[in-house]
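Here the complex is missing one protein chain, while the rest keep their positions.
Up next, chain A:
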Amino acid sequence: MSQTRATTDFAAEARAAGVRARRFGALYSAEHHVRVWRRYLGVNVASAIGTPVMYLFAFGVGLGVLVNANAGPGGVDGVSYLVFIAPALIATAAVTIASDEFTYPVMQGFKWNPIYVGMHAAPISARQVVDGVIIFVAVRIFATTLVYFLVMAAFGAVPLATGLLTVPIATLTGIAFGAPLFAYAAAQREDRGQFAVVQRVLVLPLTLFSGTLFPLEQLPVFLRPIGWISPLWHGAELGRVTSYAAERPVWMIAVHLVFLLALAIGGWRLTVRVTRKRLDA
C-alpha cells in the first residue's frame, strides 16, 4: 500500500514540475535564441542602422532624383519616390531576416548544432520548439524594422505617427514569408545547397517583382502574378496604406491581410507537423 503511494508521489511531483513548461515552454525556447542573438548584438544594431541609411541614400537620394524628375508633379502613387519606397524597404528588411533565420539555422537546430533535440529532451514539446523560433524571429524582425522605421522617419520618409504601423505589418510579412520556408527547412535532412537555390529562385525574384521599388502595375501583365503570390507585395501595399494613406480599395486591404495571415498560420501549422514527426523518432 505504502509502496503504491510512493509511486503516485513521483507522478504528482512530475505533474507539478511540468506545469510551467506546458504553459510557457515556447517562451523558454525563444529565450535561448534571444540569448544567442544577444552575443551578436553589436553587429545587429550596426547593420540595423547602417543598412536603411544606405538604402535611403542609394534609392531615395540617388535614384529618387531621376524618378521624381520623370514622374512629374504627381510623384509616384501621389507621393515622392522616397515616401513610396520607404514602407516597402521596411517590409523587405523583414523578409530578408526571415529568409536568413528560417533556412540554415533550422538545419543547424536539427542537425549541426542540435539544440532543438536538446530542448525536446527537456520538457519543451515539438510545437513549442517551433513556436520559440517563430517568437524569436518575430522579436528580431520587430526590433530591426523599428530601427529602420526610426531612421526613415528621421529622414522624413515615413510619418512618425501613422508610419509606426509599418513595423507590425513588416513583422507579419516576415513571418508570412518565413513560416512556409521554416516548414520546408525542417523537412530537409541533408544540405545539398537547396537553401542557396531557394535564395536565388524564390527570395530574389519575389523581392524584385513585388512592387517594392516600382508599382506592380509597371510590370507587364504576365509578370504581375509573381507579385500577387509574394507576401512582400501584400506587406508593402499594406505598409503604404498605413504610412502615407495610399488609396486602395477596402476589399484589397482585406485580401492583403488575409493572405499574410493565411500564409503565416498555414506555414506554422505545417512546420509543427513536420517537426513533431522528426523529433519523435
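Note that a residue touches a chain if its C-beta (ideal position, glycine included) is under 8 Å from a C-beta of that chain, and two chains touch if they have at least 3 such contacts; residues count from 1.
Methods note: contacts and distances are computed from a predicted model.
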Exercise. Using the UniProt record as the reference, specify the protein name of the hidden chain from among "Oxalate:formate antiporter", "Ring-1,2-phenylacetyl-CoA epoxidase subunit PaaA", "ABC transporter" or "Cytochrome bd-I ubiquinol oxidase subunit 1 apoprotein".
Key: "ABC transporter"
Quiz item: From the list A:Pro114, A:Pro168 or A:Gly266, which touches the chain that is not on show?
Solution: A:Pro114
Practice problem: Considering the whole complex rather than only what is displayed, give the residues of chain A touching the chain that is not shown. | Solution: 3-4, 6-8, 10-11, 13-15, 17-22, 24-25, 28-29, 31-32, 35-36, 39, 113-115, 117-125, 279-281
